[in-house]
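Of the protein chains in this complex, one is absent; all others appear in place.
Chains here go by letter, A and B, matching the order in which they are written, and residues are numbered from 1 within each.
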Amino acid sequence: MSEHIVPVKVYVGIFLALMVGTAITVLAAFQNFPGALNVIVAMTIAVVKATLVVLYFMHVRYSARLIWVIVASALFWMAILFALTFSDYWTRGWT
Amino acid sequence: MEEFTPPVPSKINYINAQYGLKSWLLTKDHKRIALLYLGSITFFFFIGGIYAMLIRLELLTPQGDLLQSTTYNKVFTQHGIIMVFFFLIPSIPATLGNFLVPMMIGAKDLAFPRINLLSWYIYMLGGLITIYALLAGGVDTGWTFYTPFSTTFSNSYVVAAGLGIFINGFSSILTGLNFIVTIHTMRAPGMTWFRLPLFIWSHYATSLVMILGTPVIAITVLLVAFERVAHIGIFDPAVGGDPVLFQHLFWFYSHPAVYIMILPSMGVVSELIANFSRKNIFGYSFVAFSSLAIAVFGFLVWGHHLFVSGQSIYAGMIFSFLSFAVAVPSAIKVFNWTATLYKGSISFDTPMLYALGFIGLFTIGGMTGLFLATLGVDVHVTDTYFIVAHFHYIMVGGAIFGYLGGLHYWWPKISGRMYPDGWGRFSALLIFAGFNLTFFPQFVAGYLGMPRRYHAYPPEFQVFNVLSTAGASILAVGYLIPAIYLVWSMRYGKVAPGNPWNLPGLEWRTQSPPPTENFDYTPVVTWEAYEFAPPEETEVVGRFRDEVPEKV
Partner (left out) sequence: MAESYVEHEVGHPALQHHFANLEQQREAGTLGMWVFLVTEIMFFGGMFLAYTLYRSKYPEAFAIASNHLDIKLGAINTAVLIFSSFTMAMAVYSTQIGKRRAQIISLVATIILGLAFLGIKAVEYYQKYEDHLIPGSLIPGNPFNPDPHAMHLTQGVLMQHVQMFYWIYFAMTGMHALHMIIGVGLLSFLLYFSVKGRYSPEYHNPVEVIGLYWHFVDIVWIFLFPLLYLLGRHTGGH
C-alpha cells in the first residue's frame, strides 16, 4: 500500500487555519475597502481555504500525479465556461 | 475467409452462462449490459425514425397537408430529442464501448459493474419519462429548448421531457466515469497506453466530454423545469433574466455532445481502416492525440451557435477562429486513415464499406461545418436546411455509419454468429445511396434559402424535397435490412470462430462469444497495436487464431 498517513497534528493545524480564515473573511466583509477589493479579499480567502481542504483533508498533496491532473482539469474547464461566456457578455453592445 | 472449426460447442460463454429474464435484468456483466443497451437504443432509433418519416412525408408537398403546423413542431422536436439523447449519445459508447473497452484492454469487466447496470436503468427511466411526455401530448420547443419559449410560452410537456433528459444525463456520466477509471486502472499487464487500440483512445476522449459537459446540461434543464413550474425568472427577460445565458449553458454541453457522437465512431473507423487494410495505422500517436484534441477543442467552440444572437463581432471572431481550429485534429484523422489505406491489402467486407463511407461523408459534413464557422456564410444559412444537412452528414453519415460498421465488425464476437455478407454489403451500399439522396439536396435547398422547422414551404423548393423524401425511403429500407438479418443471424447465421477476421487485437484472442470473464487467463500483452505479422507468418498466426492467448 503506497498510501501516506497524514499525522493528526496536520489535521488539527488545517482545521484551525480554516476556522481562522472563516473569522477573517467575516470581519473583512464589513470593512469598506476601495473598489472591488472586498470581492478580491473574500474570494482569495475562500480559495485558500478550499486549497487547504483539497491538499490536506483530501490528501491530494500526497496523491498520484493523475489526481492533480484531474483537479486541474476540473478548474480548467470551469475557466473555459466562464472565460468564453464572458468573452461574449463583455463585448456585447447591450447588456 | 477460411473455414475453421468453431470452439467446442459445449463451451460456456456469457450468453449461455445463465438463463432467465432475471439473469439479464440483474446482470453485472458488461457484455450483457451492452446487449441490454443495444436492444433499448434500437427501440428508440426506430421511434425516432418514425418521426423522421413523418417529417419527410409532410415535406413531400409544399402545402401543409399531412400534418398541422403544431403537430409538425412536435414531430421534429421529438425526432431530435429521441435521436440525440436516446440514440446517438449512448449509441456506440453504451453498446460497443461497453462490450469492448474491457475486452480490448484485457480486463474482466469495467471497474464498477454495478454502476454500469445502474446506468442502464437510469437510461430506461429517463427514456420512459420522455416517452410519457411524447404520449401525453408531446413537446414543441425544438430539441434545443430555447428560452423563453420553452419556459413561458410553449403549451407542451416541456417539464417531463426535460426531466427525462436530466435523468438520462446521469447514465451518460456514469458510463464515461466507468470508462475513464477502467482505462486507467484495469489494463492487462503489458498493455501500455501506446499499445491501446485507437477505439480505446477515442472512448477515453468521449468519456472526458461526457463527464465534463453533461453536468452542465443537467443543471440547465433543471433550471428550465423550475422556471416553467414556478416562474422565477432565471431565463425570462420579463423579470430580469437572460435567455442568452440559457444558450451559453445549453451549447456548452450540446456542441461537445456532437463529439460524444462522432468520437467513438472515429474510433471504430480507425479500427476498421487499419484492420481491413491489414496495416498498422499511419501515425498512431497523431490519431490517438487528435481524439483528445477534439475533446478539448470541442469545448471552446460553442459560441458559434450564438452568432446571430446579438453577439459582438469580437466574440464572434474568437469563436469562429476556435471553430476552425477544431477542424485540424479532425483532418489529421482523415489524412491518417487515407495514408493507412495506401498500399494496404484492402478487403471490402461490410464493415469496411461503412468505414469508407464514413470518411467521405464525414469529410463533407466537416467541410460544410467550416462554412458555418465562417461568420458571413453562417448568417446567410442560419436556420436553413443547410444546417440540417450539415449536422446530418455528421450525425448520420458519421456517427451512424461508424455504429453500423462497428456493429457488423464485432457482431461475430458479440453473437458468436456471422451476418450474411451479401446482404451486409448490399444494405451498406443502399444506406450510402439513400443517405446522400436524402441529405445532399438539403444543402442546395438550404443554400437557396429554405428555412428549417416549417411544415410548409414555397413551391420552388419542392424538387429538393421530393428527392430528399425518396432518399429517406431508401434509407429506411437500408436500416430495416440489417435489423432483420442481424436478428436472423443470431439463430441461423454461420457459427463464428474466435477470430473471423484474423486480427491481432485482444478481443479476437478469446472465443466467440467470450466467456463471462472475457479471457480464460489474464492476458499478457507483448505486441503493439495493429501489429500484423509479416505475410509468411500470417498463416501461423491464423492457425492459432481460435486459441486463447497462451500463457507467456
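FYI, a contact is a pair of C-beta atoms (placed from the backbone, for glycine too) under 8 Å apart; a residue touches a chain by one contact, two chains touch by 3 or more.
Treat the numbers as computed from the prediction; the structure is a model and nothing was measured.
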| item | value |
| --- | --- |
| Touch criterion as defined above, residue of B:17, B:57, B:118 or B:181 at the omitted chain | B:181 |
| Missing-partner contacts on chain B, residue numbers | 107-113, 173, 177-178, 180-182, 184-186, 188-190, 211-216, 218-220, 223, 226, 229-234, 239-242, 245, 248-249, 252, 517, 522, 524, 526, 551-552 |
| Chain A residues touching the omitted chain (full complex) | 1-3, 5-6, 8, 11-12, 14-15, 18-19, 22, 25-26, 29-33, 38-39, 42-43, 45-46, 49-50, 53-54, 56-58, 66-67, 70-71, 73-75, 77-78, 81-82, 85-86, 89, 95 |
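One rule holds for everything that comes next: only the chains that are shown with their structure count from here on.
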| item | value |
| --- | --- |
| Where chain A and chain B are represented by their mean Cα positions, the distance between them in whole Å | 37 |
| Chain A-touching residues of chain B, taken from the complex the two chains share | 184, 212, 216, 244-245, 248, 252, 299-300, 302-303, 306, 310-315, 318-319 |
| Contacting residues of chain A [partner chain B, same complex] | 66, 73-74, 77, 80-81, 84-85, 87-89, 91-94 |
